[in-house]
Every structure is written in structure tokens, then in C-alpha cells.
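The structure under discussion appears below in the form of C-alpha cells.
Removed: one protein chain of the complex. Kept in place: all other protein chains.
Residue numbering begins at 1 within each chain, and the chains themselves are lettered A and B in the order written.
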Amino acid sequence: MYRYDEFDARFVAERTAQFKDQVERRLRGELTEEEFRPLRLMNGLYLQLHAYMLRVAVPYGVLSSRQMRQLAMIAERFDKGYGHFTTRQNIQYNWPRLEDVPLILEALAEVEMHAIQTSGNCIRNVTTDQYAGVAADEIEDPRPHCELLRQWSSLHPEFSFLPRKFKIAVTGAPFDRAAVKVHDIGLRMHRNEQGLPGFEVIVGGGLGRTPMVGKTIRGFLPADELLPYVTAIMRVYNRFGRRDNKYKARIKILVHEIGVDAFSELVEAEFAKGDHGEAIELAAAEVARIEAYFAPPAYEALAEKDPAHLAHLFENKAFARWVRHNVAQHKVPGYSIANISLKPTGGIPGDATADEMRLVADLAERYSFAEIRVAHEQNLVLPDVATRDLWALWQALDAAGLATPNLNLVSDIIACPGMDYCALATARSIPIAQAISRRFADLSRQEDVGDLHINISGCINACGHHHVAHLGILGLEKKGVESYQITLGGSADENAAIGQLIGPGFAAHEIVDAVEAVVRVYLDGRRGQEERFLDFFRRVGVKHFKEAIYATA
Amino acid sequence: MPLLKNGEWILDTWRFYADDQPIPSARPKIVTLARLQGDDGEFLFHCGCNLGVRLESHEKVEELEPWLERLQLIALVFPKFVDGRAFSSAAMLRGHYGFKGEIRAVGNVLVDQYPFMRRVGFDAFEVEPGRAQDSWKKARIGIGLAYQYDDTSEAEATAVWRARRGVRPALAAE
Partner (left out) sequence: MPEIITANHLIGGDVVFLAENGWTPNVDRATVAEDEATRAALEARAAEAEAMNIVVAPYAVEVRREGSRIVPVHYREVMRTRGPTVRPDLGHQASLGAS
């Protein structure tokens, strides 16, 4: 993975010292809250419902064991013993004291981490495929360009006071695990006929109160022109994006209002103005430098099939089930990608205790070249596990309650913190996730239902990505109580779609029954198990569900 | 209004004239874009003294093209510090147009934005007296490290990517 050089280290040290100074000025009363607020937001520090919240960037979801241990230490020493992995591959601490935040930032800097640009109207942490660099279906490793974008977007002088926040996602695989079509900029790596790497550039996707699927403005952009081109997009947005209404300030609204063709013309005209010689040369040199850090680890030459592993699969049903659901295909023979579900039955999606973090760090060290990934689904990944080690890994995870075999099943629920923590929320999300998870605790039943993604957001801002769930739940307030709306048919992959509302909302005590009713409609009507929930929905449409659900209610 | 230029607080010799104010003939003056574009806009250049223009955040730098070579100063307005359009205006003036005169930040100009402003090409800062100015005078003003290659203030900043050229990755990897 990427390691800081002296410049990166100095950069973060300078920023940490700067924020320490700002916190001290605030505590001495030299800064008012009004003045301090934008400064703390630039460093990922929010004031939430019960306390401050610090959001730490996990660049494109990649963590080392050492970093994970430090996150555990911070959880223990400065928080209440746990952290929350977010839908943007970051980690949040829910209880830091303001006076401790400089110390936390120093502890993060020790392991090459920071909280810069995890909030505010700037370019946020770039996200990518949690299987980047190891996925069997990958065309190109997106991580070097993610790192390039990370550096380039860090305290960008021109783009730190944008109309609104700005999110970039990159994928190097045809199967999109990074939801690039619902980001402000989505980049899909391709190779052209000459075999040169480049990007399909998708702009104007997003969720929130106006969900939209992004539109392609360049089918193929040579990889070395990435930064000048992204600069052109950002400049057009910074100049012409709406600033009169924060709900209309995202780039998706600009693209929608002027039309994708007009937007594309503006970008191309801006791009054509500059002589990008030096930019291209410097970025190419940077990418080459960065790529060295992402050289494959020292894989052993292993056979694709391990006899002992096959025997364990045959003998142990629980292990076989975990492998079936949580292990993905690695590009190197004899290796596997192991997913660690942070969705135990009745658990809080994405939460991990300090002990769990340390265990994952230990296991990564032992079995995965000391590397961990954070998935936007709020799970963890050990990307480089020798298939023969899966048995030992599973036993260790299982003993710690971290081997829930539910990836992509009904109980693998994405949920924002909701009103249990968030100051913006209109309803709680976590208790709904817990209740659904308990209702579907029977794994055989989950397996029968198959691939069904449930996402829950506690307000219209949609941090829980409910719009792109197969079954989305949005928590709102209706006449002084929590009310939950269901949308169906959303998808975050390369065939991204926005879910459709099935009808009036449900009370908190009704929503789990409603979810179960949706599942029953699917089970009753599907053409065998091969017809997945999403396929079924696309065949029968939202009306079919609507009639079935509200007729029985 | 106190002015920070080249790291020093100096007496401002320029003066801004709103559209309803009469313009004296013989001192450096800043006018609005509307005045520059008006009927006697061309006349403003004939008095033999320095002329600058003030651009509101919604006004486009492209509008200045006809006069750029004859303008000594462009003041870019920050109506609120969160309105970041002037950053792009400055970057375009220095980048696309190669404007060499003074680019001045006026309005709600926060000391914490100084590094960003310097790096897109602002070289003068008109700070409103009061609390904002106190914070400017107290703060250590510097730029620090920056990654962006299109930095225009090499004198103060270290552009990391340029500095790295020649540094071997092996050194950094430990």
C-alpha cells in the first residue's frame, strides 16, 4: 500500500499543528463558534446529537494492520471503545472531546492518517472498489490513480470552497463495487484498442433529496490527462454550480439544469484552453512513483485448489457457508478475498470495538500481508488470504463473532447512524436494521431469499444510500413520530438505478412486517431461485408490489 | 482599508469608486465592471494613471478580456468566505490569461484562506478592520506544502510534486 514520504508526512504534520492551534484559539475564546465551525469541519469534526464526532479518512478504504491498531488505541483512549465504519469507507468516532482532538490527530499522523476534508464543501475522500488490485475481474488497479487524486485534491487551492461537497469514486473492474454512477464524478477504468489505460468519465450522479444516475461525458479519457480533465470539471462546477440554495448546489443539479451536452461542452472548452504539458508530465511521474507502492505482495506460487481446504469445506457446513458467501475470487491462483461482516445478527452495522479492530489487525498480519480494506457496505476485507489459510482464519473470526456468513444477503444491511447519533437525522436507522436482521436471523431463509440489499437512511440526505438499495428504507418524521418509506428496485452497480417508492410510509413497529411482506411477494412470484429479487422487480414492476403490500395492510 | 501585500501591511494607494461616485482624474482607481463596460469606459484609460477593476463573484473573468493588458489591478470580491468563485477567477487570470498585475482579495477575507488565495494567484489582501483583521495580525501567515502542480506562488510554497522529481521512491519507502 501507499506509504508517506517526507513530504506527505510534513504536509499532514503542518495541518495537524494548524488545527491544534485553531482548537487552542477556540478554547481560549479567541475564535467564536461561528468562526471555528468551518475550520473544524475542514478537519472532519462535527457537533452531533450527543457529542462531537470525528470522521477519519481511510484513503480509498485501504488500511494497514498498524493503522488499524492505532484506530483501536484511539477508540479506547479517546472514545468509548469503538468506532463506526461508514458508507464512504471512513471511520467515525462518536464521543471525542474537543480538547482531545489535537491528540487524536497527532496519533493519526503517526500512522500516516488524518481527518482532512472528511467534511465541508470540498473534494472528499476518494472511494474505490474494496477489491481493488486483487479482484479476479479487474481490468486495471485503480489505487494509484486514487492516491494521485487524494494528493491532488488535498487542500486544493481552487476547489476548497465549492458550492457543496464533492465525491469522486473510481473502479477498475467492469462489475462496479464502488457505486461510481451515483457519485459527483465516477471514473471507470478501461483500456482502449491500443491497450492504453484510461477512464470513462461519469458526472452528476448522486443521492440525497434529488437522486440521479450520473451521465458519461467522456467515453475514454487517456489516463495521463485525468487531472487536467477533472480540473476542468471542477472549475466549471465551482464557477457555475448554484450557490443560492444548498439543496440545489450539487453538481448533479447543474448537469441536470443545463443538460449534459451543454455541461460537457463547457468542460471540453475549459479543458481545451490549457496547455497541460507540465501537468501531464508531473502526474505521469507521480503515478509511476505511486505504482511502485502498489506492486503485488510476495505471493507464493500455489495451486488453485488446496486439498485440505476442500476437505474442510466438505466436513464443516458452517465454514462452507462462510466461504460461499463471504469469500470472493482473487486474481492470483491459490489466494482468496475474505470479507469480514460487521453485521452480526442484531448488531449495529459498521460498528467495531477496539478488540475487534485489534483482532482484525492481527489476522491481517498473519494471513493477508498486513493489509485490510474497508468496504462501503460497512464491512471489512482481508484482500490477500492464501486459500489454504481460510480455515484457520475462519476459526479465529468465528471465535470472535466476526464470521457472520451474510454478505449480500438480507441481513447485510447498510445503515447510516440515524437519529441515535446524527444531528441531521429525522428518524433512527440502526434499530430498524437490527430488527430486520433479527427477523431474518435464520440463515437458511436468507439463503433462500438470496441477493437482496437493504439500505437504510435516517433522513433525506441519504448517507445510508437507500435510493440504490434493492429494498431501500428512508426514515422521516410524520406528525411527531418516526415514519419509514420503502423504495424498491434501486441498484448501485454498473446498471445503477434509483429505487421507486411503493407508497405511504410505515410506523416503526410496522416496517419490519412490511419488509417481510415485500420478501414474501418476491418469493411467491419468482421464477425459481435463479430469478434474483432485482430481476423479479424489473419484470413485475413496482405496481405489483404496491398492490400486494397495501392490500394486505 | 489596511492592505497586506508581499507579506507587509502597507498603506493602500488605490481607491474604489462605486458607480454613483465621481471619478477624480489623477489617482489610482478601481471601478466596477459595469463602469468599465459603459460608454466612458475607454475614457478611464486616458487619464494617464493606474486603473483597476472590481469583479463581483458572479461576474466572469472572460468579460475583462478586452482590457486585460491595460489593467494594473483586479480586485475579486468574496461576498461570503464560503463563496469560492473568486478562486477560479484568480486561477484563470494567472493561468489562461497570464495576468501580471495585482490580484486583490476584498470582502469577507479570512486569514485561514490565505494559503489557498496565495496559491491561486492573489497577491494583495484587503482586510476589513475589526475581528478579522486582528486574527490576520495574530496568525503566522504562511503557505506550507502543497501538492498542486499549478501553484503560482513558488516563492513561498513547496510544490511537492515538483520537489519529488529526482527523489527516488526507494528513499521514501524505507
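Miscellaneous remarks
Simple rule for what comes next: a contact is a pair of C-beta atoms (placed from the backbone, for glycine too) under 8 Å apart; a residue touches a chain by one contact, two chains touch by 3 or more.
Since the structure is predicted, the reported quantities are computational estimates derived from the model, not experimental observations.
Taking the full assembly into account, the omitted chain touches A.
Considering the full assembly, A:50 is the residue among A:3, A:50, A:305 or A:543 that touches the omitted chain.
Screening A:6, A:99, A:257 or A:275 for touch with the missing chain picks out A:99. Among A:109, A:282 or A:419, the one in contact with the hidden chain is A:419. When the omitted chain is restored, the residue from A:195, A:277 or A:480 that touches it is A:480.
Seen across the whole complex, the unshown chain contacts chain A at 26-27, 29, 33, 47, 49-52, 80, 94-99, 348, 419-421, 425, 428, 430-431, 434, 480-482.
Simple rule for what comes next: only the chains that are shown with their structure count from here on.
Mean C-alpha position of chain A lies 38 Å from that of chain B. Residues of chain B touching chain A in their complex: 60, 81-85, 87-89, 91-92, 95-96, 112-113, 115-120, 135, 138, 144-151, 158, 160-165, 167, 169, 171-174. Across the complex, chain B is touched by residues 3-8, 10-11, 14, 22, 30-31, 35, 38-39, 121, 151-152, 154-163, 227, 231, 235, 238-239, 243, 273-274, 278-279, 282-283, 285-286, 289, 292-293 of chain A.
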